[in-house]
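Structure first, commentary second.
The complex appears here without one of its protein chains, the remainder shown in place.
The chains carry the letters A, B and C, assigned in the order they are written, with residues numbered from 1 in each.
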Amino acid sequence: MAFTTQHLADLFAALAARMAAERDMLCALDGAIGDADHGIAMQQGMHAAQAAVAALTDPTLQDQFNAAAKGFLNAVGASSGPLYATALLRAGKVAGAQAAMPVGETPLLIMAMAEGIVHRGKAEVGQKTMVDAWAPAAQAAREGASFAEIAAAAEAGAQSTAQLVATLGRAARLGARSLGHPDPGAISAAMIIAEMTAAFARSATGGQT
Amino acid sequence: MAFTTQHLADLFAALAARMAAERDMLCALDGAIGDADHGIAMQQGMHAAQAAVAALTDPTLQDQFNAAAKGFLNAVGASSGPLYATALLRAGKVAGAQAAMPVGETPLLIMAMAEGIVHRGKAEVGQKTMVDAWAPAAQAAREGASFAEIAAAAEAGAQSTAQLVATLGRAARLGARSLGHPDPGAISAAMIIAEMTAAFARSATGGQT
Amino acid sequence: MTLTQKLINDGNATVDEMLTGVMAAHGDLLQRPSPRAIVARHGPRPGKVALVIGGGSGHEPTFLGFVGRGLADAAAVGNVFASPPPQPCVDAAMAADGGAGVLFMYGNYAGDVMNFDMATELLEMEGIEARTVLTTDDIASAPEVAMRRGVAGNVFIFKAAGAAADLMLPLDEVERVARHANARTYTMGVALSACSLPQTRRPNFDLPGGEMEIGMGIHGEPGVRRGPLQSANEVADEIMDALLAEMQAPTGAKVAVLVNSLGSTPLMELYIVFARVAERLAGAGLQVHRALVGPYCTSMEMAGASITLMHLDDELTGLLDHPCHCAMFRQG
Partner (left out) sequence: MTLTQKLINDGNATVDEMLTGVMAAHGDLLQRPSPRAIVARHGPRPGKVALVIGGGSGHEPTFLGFVGRGLADAAAVGNVFASPPPQPCVDAAMAADGGAGVLFMYGNYAGDVMNFDMATELLEMEGIEARTVLTTDDIASAPEVAMRRGVAGNVFIFKAAGAAADLMLPLDEVERVARHANARTYTMGVALSACSLPQTRRPNFDLPGGEMEIGMGIHGEPGVRRGPLQSANEVADEIMDALLAEMQAPTGAKVAVLVNSLGSTPLMELYIVFARVAERLAGAGLQVHRALVGPYCTSMEMAGASITLMHLDDELTGLLDHPCHCAMFRQG
């Protein structure tokens, strides 16, 4: 079974819809420890990514990831922009200039995105950032876990950020006062990973999106 | 029985206390058709008048009214300032440079104040201003009505302003929209006249304030 | 109901404490000859008509912010939303007097008229001639011009008169210019929230969330229409329709524009409004010669904005272009 450009286009549409639906909730989370705009950044970013991908005519998977990266970055800026743009570019490199990739290789996309985010933001696990969702997901992927397990690892990592003290990003200045509040970027990351793994799983069963 | 400088000093103290107590209510009335500050103007004005009078050493009645006029005007400005300053100066002229006046002549003070207010503001009865309280009170005084009747005339006049359309002052621009709201200056005028006539009546019975 | 959040000490002392701060910050430009009179250090001079403005506080930078060389020579400062009493008007006039007469300019409000008129009588006794030009730019405040309030258009009207005085024109001329400027200036505003007097810290009217009031006065005097809050473009269009109809300027005419914040409406929103105003003016074939955008005539923390158009001719254009150097308004 293959993960095709059609599947990827549908995935970006799903991500845009999901971020639009979660916008106000993510803003509220950011309001507690940051500047209340994370939901807007993710909604605008994924909307732009989806639109940029939809505008392509018979692209390769890499074309799609590159267009999504550029669209996301230029629409958003902020912290999320460079982080997700780098992540998506890395994913594009892995997917390559082809119209489809084996579903069995899609976990590499999660790993590549996690690396891109760490490369750009220099964050380590435990600093209360989106890395706390991406790193465990990548780790699970590396260990050959199922799509469901990868998503679960991301979700657990995201939830764990409530117990962490931020040392990077806007929340860093809060120190101990960031305790008890999950990191908005980690929460949105878990949602993204959930959408991605669900799309991979659907493509595995050949199911239409 | 005489109305003495002691009675007048006590009257200004009573007026200051009354305006302080009614401040927020008068502001609310002014808020409906004006700029919401009438209670502040009357409270500050009567407070200053009372303080200026208290500062005098064996004054005549006219000294007291003049000091009150100056104190009120300089503390307040606004519309109320010139109107009440002029009213108090006129009252002082009538009271004269003496330490007491016959209680039977005190209605002349009401008439003089009403004249002063009309002189300064050029308002006529029916224009929804404090004149709608002062004029009927002065008319009753002219006709030899009792103190209670004078106060009642002022109160009736003040209440009648709710049915009037303003043509002077801030409320004038409202036109018909000022209908239904009493004029704050007329309401405070009725309170002042009530305090004054009560003080006159007390002095008549020789009662201490 | 909670009290409005204000950074103050004593609600009855706000004006005097503000003036202490103004003098501490701008002592190089301003003097304070008496507690409620503010005079320009570099404006008044022998032979020059003294332009003296004033009114209630709470509209800062109007009035005292416009005292300075090239604009007003002095300002009389009242309590919040209350005309100053006659004495500060007299003090301001005497301190600014250059022997060429005094022109009082202020918004058309019953209280201000009574107090400044008393001041004029007192100045007569001092042998100083003081004349008065009332500003009446708020087209929403009454059908007849003579009954209208003076609001944000003061900035342009005072500026024109101040320039005429700075050019050493005689009192007759400065008065003529002032009336001419006022006659060609049109303002209309919209309120999105109330403001609160510092003494009470309670909203001076209530405007439910989701509503706006078109034509509301800068003291919260009721306006002409209350309705659901509309978009910036719809609001700008409603106001511009009224202003353009009133102004009756031929195509090709030049205008000065002020998009003013009533207080808490931020620059971002003012520029969004200005974008539409500029479109509408272009559509009407009018040229924007000068544009001011910002808080020029406020009502403390009231949310909302006003739009002012001054219909320029060559004389007014030159006067608006004249430099001025005030503590809160700088040009040229």
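The rule is simple: a residue touches a chain if its C-beta (ideal position, glycine included) is under 8 Å from a C-beta of that chain, and two chains touch if they have at least 3 such contacts.
Remember, it's a predicted structure, so these values are computed and weren't measured experimentally.
Displayed chains that the missing chain touches over the full complex: A, C (touch as defined at the top). Touching the chain that is not shown, out of C:133, C:161, C:174 or C:192: C:192 (per the contact rule at the top). Screening C:117, C:301 or C:321 against the full complex identifies C:301 as the residue touching the chain left out. Per the touch definition above, the residue from A:11, A:78 or A:154 contacting the chain not shown is A:78. Touching the omitted chain from chain A are residues 23-24, 27, 31-37, 39-41, 44, 73-83, 120-121, 168-174, 177. Of the residues in chain C, those that touch the hidden partner chain are 2-3, 5-9, 14-15, 17-22, 24-26, 57-58, 60-61, 65, 190, 192-193, 198, 208-210, 212, 229, 231-233, 235, 263-275, 278, 288, 291, 293-295, 298, 300-301, 303-305, 328, 330-331.
Here is the rule we use: only the chains that are shown with their structure count from here on.
Taking the CA centroid of chain C as reference, the farthest chain centroid is that of A. Rounded to whole angstrom, the centroid-to-centroid distance between chain B and chain C, based on C-alpha atoms, equals 32 Å. Each chain gets a centre from the mean of its Cα atoms; for chain A and chain C, those two points are 53 Å apart. With centres defined as mean CA coordinates, chain B is found 73 Å away from chain A.
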